[in-house]
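With one protein chain held back, the other chains of the complex are shown just where they sit.
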Amino acid sequence: MIFKEYDPIKKKMFQVIDNDGKVINPKYMPEISDELVLKAYKDMLFARTSDLMILSYQRQGRIFTYPPNYGQEAISGAVAQVMRKEDWLVPAFREMGAYLAKGASLKEIFLYFMGYEDGVNFKNAENFLPYSVPIASQLPHAVGIGYEIKYKKKDQIVFTFVGDGGTSEGDFHEALNFAGVWNAPVIFIVQNNQYGISTPFKVQTASEGIAIKSYAYGIKGIQVDGNDFFAMYKAVKESHESARRGEGPVLIEAITYRRGPHTTSDDPTKYRLNAEEEAWAEKDPLKRLKAWLIDRELYDEETEQKLIEDYKKEIDRQFIEAENYGPVPIEDIFKYTYADMPEDLKQQMVEYQKFLQWKEARGL
Amino acid sequence: MIFKEYDPIKKKMFQVIDNDGKVINPKYMPEISDELVLKAYKDMLFARTSDLMILSYQRQGRIFTYPPNYGQEAISGAVAQVMRKEDWLVPAFREMGAYLAKGASLKEIFLYFMGYEDGVNFKNAENFLPYSVPIASQLPHAVGIGYEIKYKKKDQIVFTFVGDGGTSEGDFHEALNFAGVWNAPVIFIVQNNQYGISTPFKVQTASEGIAIKSYAYGIKGIQVDGNDFFAMYKAVKESHESARRGEGPVLIEAITYRRGPHTTSDDPTKYRLNAEEEAWAEKDPLKRLKAWLIDRELYDEETEQKLIEDYKKEIDRQFIEAENYGPVPIEDIFKYTYADMPEDLKQQMVEYQKFLQWKEARGL
Amino acid sequence: MKQIMNMVNAINNALDIKLAEDDRVIVYGEDVGVEGGVFRVTEGLQKKYGAERVFDSPLAESGIAGTAVGMAVAGLKPVIEMQFSGFANPAFNQVVSHVSRMRNRSRGKYSTGMVIRMPYGGGINALEHHSESLEAIWAHIPGLKVVIPSTPHDAKGLLISAIESDDPIWFMEPKRIYRAIKQEVETEKFTVPIGKAKVIQEGTDVTIVAYGAMIREVQKASVLAKKEGISVEIIDLRTIYPIDKETIVDSVKKTGRIITVHEAIRTFGVGAEINASITEEAFLYLEAPPKRVTGFDIIVPLPKNEPHFMVTPEKIFYEIVRTVKF
Partner (left out) sequence: MKQIMNMVNAINNALDIKLAEDDRVIVYGEDVGVEGGVFRVTEGLQKKYGAERVFDSPLAESGIAGTAVGMAVAGLKPVIEMQFSGFANPAFNQVVSHVSRMRNRSRGKYSTGMVIRMPYGGGINALEHHSESLEAIWAHIPGLKVVIPSTPHDAKGLLISAIESDDPIWFMEPKRIYRAIKQEVETEKFTVPIGKAKVIQEGTDVTIVAYGAMIREVQKASVLAKKEGISVEIIDLRTIYPIDKETIVDSVKKTGRIITVHEAIRTFGVGAEINASITEEAFLYLEAPPKRVTGFDIIVPLPKNEPHFMVTPEKIFYEIVRTVKF
């Protein structure tokens, strides 16, 4: 239904609540229990609190480069409430809420950004690929999984993420095009956060947004206010149902803003203005959903402070667990390169052990 | 004007004449002199006659793999009448009429397909790149040239070609996207001849044709009957003017049909039906334009037979010239790899000469 | 039962066997379905196994390789075709960044066991980009194994091993001998192990390591050498990575001399690695410097001048003589 009314050709962004949390589009207010909304808000708050904590760990030199989600939490927050255990998640790297929903632990997330491969071998998360760093290259994987789902006639859907910058890559095109031809059950979520590192969206493409690109692939597309939890939830939910009905892929463009730096090594003041950041602060997804909750008397400041305190403790606990993970065996750097390890590589491992002994013996 | 009326979203193909050469869209009949139409027809006839001759040379083993243009001649035929000496041509490999218009000789074309690199060092053709074999990879080159044109404020336009299959490649996407962002004066002509080798168009994409993909890049697009010379001429002419006015790139989808094999090594009966081929024969571009010419008493069968005879002689003359091109110096295989040839490579050349002497001395 | 097969038949037969016995096997690529591939390698398979398992893809190599990553991760066994090795280039990022790394990245949780097969090499009067031999590049990518058969028998046995491997296999088919060599091949299933070279001719004076279409040229060169009283040992490498160094070292310890032969360009080619590692391991046995007979460091010429580029029996013989007389 929303796909017709919000056909990208009409250049209308799908919104349900305004910046103050007032419902401005009641017709499309999703049917969702108060409990679920509250849970979603808490998920988003947890993600945000984690992000803030990580920034401070990073400043203390306790974790390496990390890409914060700050300002974009409603997108993963919405996916988190729709995605099922059996669905696949093919991530980029800025969707913490979705990872947690899929079963990743915060500790694992920390481990990865502390420099442990173990951090993406998510122990309790099925059907969840590791983060993908080469921009947009994960999208064809999602389509291949979609093919398998159709071939094996399974009731599964693939969620995959990419940024606005990522839509410029050839792999974005090839993935969406294959998905269209194969009618694969894949939901492509573009987090259009207005920047690819320092590069503003207008440098990425001359098209009117990303949703319209669905026309190039003959698939459904919709532009959504990515900072509006209800709109995102509704769009993801309908996409999920549509894909389950066999109606093929959907391209969701979630309009949002990366309120923080690109990663912990980035300094946005180099390339954007305060005024812009402040304008987007008005549209902050947590702020808006919180206003809605408070308005309905489901939530208050006091609860929030309490939650944040609890979250901080929990986050710190997991962080310290990760910090104490300890060394992994040297074999680990060798043994996952191949299923069937070549002789040569075994030899290199043995040689390295010999060298280490020699080094120790020499006191070097 | 046509770009508005034939906005791809409307799913209307731009046509001027019908299958019998009758003008069905007088409003958009281009202003073009009878002489120019006649010249265009002759260009197309020359290209077709060459193609047919090449097929027979190929059967005689006198030339290697060659991709015929049979059935697609109106597209290059139209470009040929609009493209200026100063404009650039960035080809794929199935646009003979455009090559000849740019100043390539048939002899050079033959040389290439006889296996001489010299065949793409077109002596009398400025601003014309060699054929590009890796599908769609030439498109970004056109955009880079477009950038230079803008940067140097020149009055030039770039014509570039690709097939329907080529639109699936990532480079198609990246090129059109860059062109949109840079507002580069590039005319992208997609020869949608319904097949990429044996693969039918519906396997390439689920979109409604190719022209609609212009929406993904915020550029002008139009779907044209590629077998209708007048429609193609009008579309190319307006695109050229639009690009010269600084209005940026245009995507022209020319609907056509590859009436012959993919290349001389291909056998289309493996993958398509006679009935389909016959239906497209009705829409043949030469047949249609000829009907128009005959109707206006500008042309007749007798003239045609006479022309074909003359063309055949000319073609054969050039073919034999190419056949007698003779060997090129061995140095040629070495000397163009680098502007500044590495010592090592010089050494390899010297060694090879030594080997050849040894071989001769040994009578091997 | 045995049957006369060329390499095209043998590969088709291997695919047929695996498609029949394992429903996870999926074959796709440009024109592999209805047409059965531009070299007819997959002919008849779509008819037999349906368009869900054997089919044409859009013309996009990165997409082909990238979707195969997804299929493999989800549990299928994609066997994809790159129409020519020169057109595998657009898939480079997918292969380097994902095909070869997913197992390592996920600490073994996800595997990308798949086969990427393609015709490669020169000598067939082809257009530009249709004649390259880029095996050294793919062999330099950790996580990938690279296989090149030289006979119908090996092509079948190696391809079956490749499909059954949990590692991604880059499977290069020397198209120049697609139909040129015929051989009796077992029609039942059999495998040839990946990572094992084969001494295909014993000799005492010099070891020649080669693979693919070069084997035939080396055999001809060894006939020329024999007339001069030079005895050549020939090793068919069969797997480019991992290299079966043991077999080569054993041979060189016997002959004291080694020449590596490949059609690919010389510098940073396979010959460099073979010769360097054999020198490391058999230094004291070497009676002459390890040599290479290879293509020049240039772009493969178009057909008129391609013969200059190609490695011929005479070129190999020339180097044999020089090495033995060193």
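Here are some notes:
Residue numbering begins at 1 within each chain, and the chains themselves are lettered A, B and C in the order written.
Note that a residue touches a chain if its C-beta (ideal position, glycine included) is under 8 Å from a C-beta of that chain, and two chains touch if they have at least 3 such contacts.
Since the model is a prediction, treat every value here as computed from it, not as a measurement.
Among A:Trp88, A:Tyr116 or A:Phe178, the one in contact with the hidden chain is A:Tyr116. Residue B:Ser137 is the one among B:Gln15, B:Ser50, B:Asn69 or B:Ser137 that touches the chain missing from this view.
Considering B:Ile17, B:Val37 or B:Ile145, the position touching the chain not shown turns out to be B:Ile145 (whole complex). Mapped onto chain B, contacts with the missing chain fall at residues 88, 90, 117-118, 120-121, 129-130, 132-134, 137, 139-149, 151, 170-171, 174-175, 177-178, 181, 332, 335-340, 342-345.
Residues 64-65, 112, 114-117, 133-135, 137, 165-166, 168-171, 196-199, 203-205, 265-266, 270-271, 327-328, 330, 332-334, 337, 342, 344-345, 348-349, 352, 355, 358-359, 364 are the ones on chain A that touch the missing chain. One chain of the complex is left out; on chain C, the residues touching it are 62, 86, 89-90, 92-93, 96-97, 100-101, 104-105, 128-129, 134, 136-137, 139-140, 142-143, 241, 243, 265, 267-273, 275-277, 279-281, 283, 286, 288-292, 297-299.
The criterion applied here is as follows: only the chains that are shown with their structure count from here on.
Farthest from chain B in terms of Cα centroid separation is A. Listed for chain C are residues 57-58, 60, 62-63, 90, each touching two or more other chains.
Touching two or more other chains at once are residues 168-171, 203-205 of chain B.
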